[in-house]
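Yeah, one chain of the complex is gone here, protein chain that is, but the others are all in their spots.
So, subunit A:
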Amino acid sequence: MWHADNMSEPASYERRVFKNTSVYHYMKIYLILDSEDKMLNAAHFKQMIIAALRDLYGEIGAAFPFDVLKFEEDTLTAVLRVYNSGLVKLWSALTLLGSYHSEPCAVRVAQVSPFLLALSGNSRELELD
């Protein structure tokens, strides 16, 4: 439910309050592989995550939906969307993912947010003085 509230007259902005919590969480992750010559496409990437989930939680525990919204093959960066109930499972499976095709790898979780828009920038990459 969106609630707009115009403050005083001259205000040129509009405040929007998102009252209901989002049903999804979005994660921006990137994969680091030890050897750089491996090619990976979105299908392989999702397969890898499903395998990691099944490894940790088994057939039943891994049976929850998540989507790869975007995958960049050159930087191995991806944006995932998952229901709130599956977030802890998905995140921990990504954390404990340690190898891909018996090559060491790591998944770095850059950002997690209930709003997709929040992934457009990262405050931690800002230059501080």
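What we mean here is this: a residue touches a chain if its C-beta (ideal position, glycine included) is under 8 Å from a C-beta of that chain, and two chains touch if they have at least 3 such contacts; residues count from 1.
Simple rule for what comes next: contacts and distances are computed from a predicted model.
Student: One chain is missing here; what is its name in UniProt, given the choices "Hym1 protein", "E2 ubiquitin-conjugating enzyme", "Ribonuclease P protein subunit p30" or "small monomeric GTPase"?
Tutor: Answer from the UniProt record of the missing subunit chain: "Ribonuclease P protein subunit p30".
Student: Thinking of the whole complex, not just what is shown, which of A:A43, A:A63 or A:L96 touches the missing chain?
Tutor: Residue touching the chain left out of view: A:L96.
Student: If the missing chain were put back, which residues of subunit A would it touch?
Tutor: 32, 34, 55-56, 88, 91-92, 94-98, 104-106, 108-109, 112, 123-124, 128-129
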